[in-house]
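A single protein chain has been omitted; all remaining protein chains appear in their positions.
A, B and C are the chain letters, set down in written order, and residue numbers restart from 1 in every chain.
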Amino acid sequence: MKKRIIILVCSALIVILLLGLLQALVVPKYTDNTEGLLIGEYYGETGENDVIMVGDCEVYESFVPAVLYEKYGITSYIRGSAQQLVWQSYYLLEETFRYETPKAVVFNVYALKYGEPQDEAYNRMTLDGMKWSGAKYDAIKASMTEGENMLDYAMPLLRFHSRITELNSDDFKYMFNDKKVSHSGYLMKKGVVPMREEAESGRALLDYTLPETAMEYLDKMRQLCEENDAELILVKAPTNTWGFWWYDEWDAQVSEYAENNGLAYYNFIKCRDEIGIDFATDTYDEGMHLNVYGAEKLTEYFGNILVSDHGLGDATHSQDVLDRWQANIDAYYKERNS
Amino acid sequence: MQQLLDILSGLHPEVDFETTEDLIDDGILDSLDIVSIVSSVYSEFDVTIPPEEIIPENFNSAVALMELITRLDEE
Amino acid sequence: MKIAKRISLILAALCLLVSLIACDTGKGTTANTSEDTENVGGVSYYVNYNGTKITLGGAADATVSALGTPQSKSELGNCGGLGSQVKYTYSSIYVYVLETDSGNTIDQIEFRDDLVSTPEGVSIGMSKSDVLAKCGEASAESATSLTYTSGKLNLSIGFDANGTVNKIAYIRDGV
Partner (left out) sequence: MSFTSYTFIAFLGVMLLAYFLTYGKRQWITLLVGSYIFYAFAGLDCLAFILITTLSSYLVSRLLGRAIGRERAFLEANKETLDKAQRKEYKARSKKKRFRILLCGLFFNFGILAVLKYSAFAVRNVNSIIGLFGGKGFDVPSLLLPLGISFYTFQTMGYLIDVYRGKVAPERNIAKLALFVSFFPQLVQGPISLYSELAPSLYEPHKFDLKKFSFGMQRVIWGYFKKLVIADRVLIAMNTMLDAPEQYGGAYVLLLIVLYSVQIYADFTGGIDITIGIAESMGIKLAENFDRPFSSRSTKEYWRRWHITMGRWFREYIFVPIATVKPMLKLNNFCKNRIGVKAASKVVAYTASIVTWFVTGIWHGAAWNFIVWGLLNCLIIMVSESLEPLYKKFHARFPKLAGNRFYGGFCATRTFLLMGLIRSLDCYRNVATTFRMWGSMLTFRGIGEILGGGILRLGLDLTDIVIILCGIAVMYAVSKISAKTDVRESLYERPVLSAILTCALLICVIMIGNYGIGYDASQFIYDQF
């Protein structure tokens, strides 16, 4: 009898171990669609970031922390991912405050257009990278689409098990260590595909009110920043194409919210010329996103604002952090100029 | 008893019903035979065999069947 | 006999209970499956443009080829698995097409200038009272717009501060 119990316990342990290994094997490695790795990379660069940026592709394709540090001495990290919804940004921020105390938080407002969970795949790309915490649990709960299940997040094996029949060499190569893809959350795109024509408008909508849920989470984000003595700064990236249009009605609502709550709100669409953005050279996908050349221009312009209007850039940092940032700059230019 | 044996032999002349004891289990009697037996028992003995008594144990041998008939008649 | 009576009484009571529970739980049996496009609620959900009838929610391929070469055509990648959106620009209208595996559908039609009008005769530059006279009561009204709705199909008419029509769009709700 004793022997049987020992066998039972051992086999249970072996099964758990094997499933753990298999899980490491089958979860997507995102070596092609690298956006899926952004959120997880933060944990290697926590601490003494002056600025944290949250939002969707309009943050991680628009601002370059390495340039911000090089030009203005501001340390920063971008916690953005593909179609990152407002509440996901909120919970990521909540998590970030457990690691450090930034002086300012920058939120790109485009995601305010979504008031409901959108897409399972994007959820996974944002949420799977987070370490387990109450914030992750809440973020998942707020983001699940119909048919999704908390257990699929707790054990990604259950979600991705069918990949076992389509494994490739990357799955083995990055089984335990993910590939590094970003520069402090900035995902570099060097291609140039010029915009063909300036859009006059986006698709007409039936209702131009920003969803209530989204605005509620914006407000929660504001309170969270207040509690943590960080200034919340709202921005809208300068890109504006018909498929991703920033409507005047939305702009008015955000402006009003910012004014009522004493927040700064910069809509960079309105100052493209001042920034010097040229959609013939500064975009990699016909104007939907900035490429690295556009992002550098925007970062310089925004850095100037952060220094002059928000008193950033004069923080003293430990030697470790200074070394880390020197390495960041080197890595950034190495990839940029390669 | 002879009456019963006549009924049975009428169905399967080749079988010695006095000695065989696994009529059902060996597949000698099929459902058609059972249906026939039940109706013959009704006409010859004036005994109705209720559905719950139609089980292999009661039909496996002529003796068992005779016992069933007697029991049903006596009760 | 007494027993049987009692049972039938009890069972009758239970029957009543069942009949109360077994009320209709399914959905209506005559669900409106086809997206009616003509004259529902007073408004039509199509546009005649240069002799081509463009029907909101209708099949796109034949319509697009009948419309001839657009001024420009611009495509937006597959978004959230819903299919990809294509925007066709013609001199007076925009036509948005949703392309999915099961076929291409006219998803939205917008007016760019006052050279086109709805089948009811509404065009950009009219006054709100003209619109109400031609189209009747709207399904929804806000300070800046009137919306006519039938199922998933909508006609949205926007106004500027003076109450003049500045926007006309046929919009299909999320698919």
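Basically, contacts are C-beta pairs under 8 Å (C-beta built on N, C-alpha and C of every residue); 3 or more make two chains touch, one makes a residue touch a chain.
Just so you know, these numbers come straight off a predicted model, no measurement behind them.
Asker: Taking the full complex into account, find the residue in A:152, A:216 or A:251 that is in contact with the omitted chain.
Answerer: Reading the full complex, the residue touching the unseen chain is A:152.
Asker: Can you list, in ascending order, the chain A residues touching the missing chain?
Answerer: Listed in rising order, the touching residues are 1, 3-5, 7-8, 10-11, 14-15, 18-19, 22, 26, 120, 147-149, 151-152, 157-159, 161-162, 164-165.
Asker: Since one chain isn't shown, list which residues of chain B touch it in the complete complex.
Answerer: 10-11, 31-33, 35-36, 38-40, 42-43, 48-52, 54, 74-75
We adopt the following convention: only the chains that are shown with their structure count from here on.
Asker: Could you give the separation in Å between the centres of chain B and chain C, each centre being the mean of its C-alpha atoms?
Answerer: That gives a centre separation of 76 Å.
Asker: Could you put a whole-Å number on the gap between the CA centroids of chain A and chain C?
Answerer: 36
Asker: Taking each chain's centre as its mean C-alpha position, how far apart are chain A and chain B in Å?
Answerer: So the centre of chain A lies 84 Å away from the centre of chain B.
Asker: Tell me, which parts of chain C touch chain A in their complex?
Answerer: Residues of chain C touching chain A: 72, 74, 76, 79-81, 85, 87, 96, 108, 110, 147, 154, 156, 158, 167, 169, 171, 173.
Asker: Which stretch or stretches of chain A touch chain C in the complex?
Answerer: On the chain A side, the touching residues are 83, 118-119, 121-122, 196-197, 203-206, 242-243.
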